[in-house]
Structure formats: C-alpha cells, structure tokens
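Everything on this sheet refers to the single structure shown next.
Note that this complex is displayed minus one protein chain, with the remaining chains in position.
Going in written order, the chains are labelled A and B, and every chain counts its residues from 1.
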Amino acid sequence: MSEEAVVVLAAVTVLGVLQQAYFSLQVIYARRKYSVSPPATAGPPEFERIFRAQANCSEYFPIFIAVLWMSGVFFSQGLSSLCGLLYLYGRLRYFHGYSEAAQRRLAPLYFSAQVLWVLIGFSVLGVFLSFCRVYLEVDLLLELGSALDLV
Amino acid sequence: MSEEAVVVLAAVTVLGVLQQAYFSLQVIYARRKYSVSPPATAGPPEFERIFRAQANCSEYFPIFIAVLWMSGVFFSQGLSSLCGLLYLYGRLRYFHGYSEAAQRRLAPLYFSAQVLWVLIGFSVLGVFLSFCRVYLEVDLLLELGSALDLV
Partner (left out) sequence: MSEEAVVVLAAVTVLGVLQQAYFSLQVIYARRKYSVSPPATAGPPEFERIFRAQANCSEYFPIFIAVLWMSGVFFSQGLSSLCGLLYLYGRLRYFHGYSEAAQRRLAPLYFSAQVLWVLIGFSVLGVFLSFCRVYLEVDLLLELGSALDLV
C-alpha cells in the first residue's frame, strides 16, 4: 500500500477525529452549563439532546472509519474521501440541529445515513472486485472495458 | 501488504458493518413500535433490551475490528476470518436472544466473548512472533519446524 494510495483517507480520518474532539468538548460545556455532573447522564432536555447527539456520532465513528478505508483501499480513494467529507459535513449539521431541537436532527441524519450507505456500497463492490481478481483471476473492470471497446 | 493477504479480512469487516447497520435499523423500528422518541433511551423493557443489545454490539465493534485485523495480518488471515464469521454469528444470536429475554442473551454472549478471546490470543501470538522476527531476527515458526524435523 503506497503513501499516495491512502494519504487522502488519512486526512479525512484525522478530520473525523478532530470533529469527535469538538463534539466531546460541546458535551463538557453542556455539563457545566446545565449543571449535570458525571456520572449522571440525565438532565434537562437541552443537555440530553447534546449528550445523545455526541453518543450517536461516537457510536457511528468506528463504522464510518471502517467503510471509509475499505471503500478507499478496495474501490476508490477519491470517491471515498469525497463521501467521507460529505458524511462529516452531515454529522456537523446533525449535531447542531439536534442541539436545537430533536426534530431538527432528522434531515442531516438521513443525509449522513445515505452517504454511509454509498460508502458501504463502494466497499461491497470494491471487495467483490478484489475477490474476483485474487481468487478467480478475473479483473471485471478490465473485462468490462474490453466489452465496451467491442461495442 | 498485498491484496490477497487482506481481502478476506476486508470482506468480514464489511459484513460486520452490514450487521451493525441491521442492528441500528432494529432500534429505529423499536423506537417507533414502543413510542420512545429520541433523546429518550428509557422505555418499556422490550425496547430497553433491544437498545442495550445494539449498544453492546456497537461498543464491541471497534475492539472486534482491531483484533480481527491484528490477528489476520500478524497471525493468519484464514483462521482470523473464520473466527470473525463465528463472532458475527454469535452477535446475531445474542441480539435476537436479548430482544426476546435478558436471560436468552447469555449463551450467545459467552460464545462471542470466547471467540473474541481466541482472536486476542492469535493477535498476541502473531505480534510476539513478528517482534521476534523484526528485533531478534529469529523466526520461531521456522525454528520450531526445524526442531520437529530433527526429532
């Protein structure tokens, strides 16, 4: 795996980590503002929305990183990184929307879920094509190219 | 790291992501069925069991992915992928068992924990053997092979 093949994925990963750090800091500020001391996680709805927004983003972070890299290594670094940036943008809007009202979390949540499904689709396709190359010694993309040339 | 050396690990990873997506959808359906709107996470026991089952699987997902890859890269891709599939099968049974009754989560939980310990064991062994190769310039598996030949 060469440096060029993964450096953009690495940049998106680091950006994702910075976003998680930002969300964590928001929870710390909310704990102070609404006087909810650990280990309590229950409090006024304003606090609970911020807490749940961060918890939801944290829960999806490893899934996001896993498909970002599977899709980026086995399918396309460029397309995967672009999806990665869209996902992080969706999560930022989700976090701020949820902080304001439970209802306002929905649109960006659906958006980031859709981007995640695209990354999952790329991963499945990329790993399938790789399986064909390794175990069937068939490069389906190359075959497809030749077939299109013949048309 | 060649494509052949990791493509099966990648396939198991993508399968694990799909399983997490499936669990998340079950929580969304349960939220609707039992009328538990976010950010609330408390509700009837039927809902709480599904919520906790998904939370527990999410919590273990990054640990599973980490040992799957450490074990697969440093010890054996085949054995690790097999354990990976067993783990995901155990988690599926755990999720459905827990959805029905707290008691029914136990057998598949113990099963998947045991598989995880096997993966941890493979990781420790694989990383140890790699340390010996890199820093002591001793290939213990090769030495063991020669020793067995001499017997």
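Methods note: contacts are C-beta pairs under 8 Å (C-beta built on N, C-alpha and C of every residue); 3 or more make two chains touch, one makes a residue touch a chain.
Because the structure is predicted, anything quoted here is derived from the model rather than measured.
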Of the residues B:A66, B:L79, B:V118 or B:L140, which one touches the chain left out of the display? B:A66
Who touches the missing chain here, A:L18, A:A101 or A:V138? A:L18
Footprint of the hidden chain on chain B, which residues? 1, 45, 48-49, 51-53, 59, 62-63, 66-67, 70, 73-74, 98, 102, 105, 116-117, 120, 123-124, 127, 130-131, 133-134
In terms of residues, what is the contact footprint of the unshown chain on chain A? 1, 3-4, 7, 10-11, 13-14, 16-18, 20-21, 37-41, 55, 58, 61-62, 65
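Heads up, the rule we're going with is that only the chains that are shown with their structure count from here on.
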Turning chain A onto chain B by a C-alpha fit takes a rotation, in degrees to the nearest 5, of 120
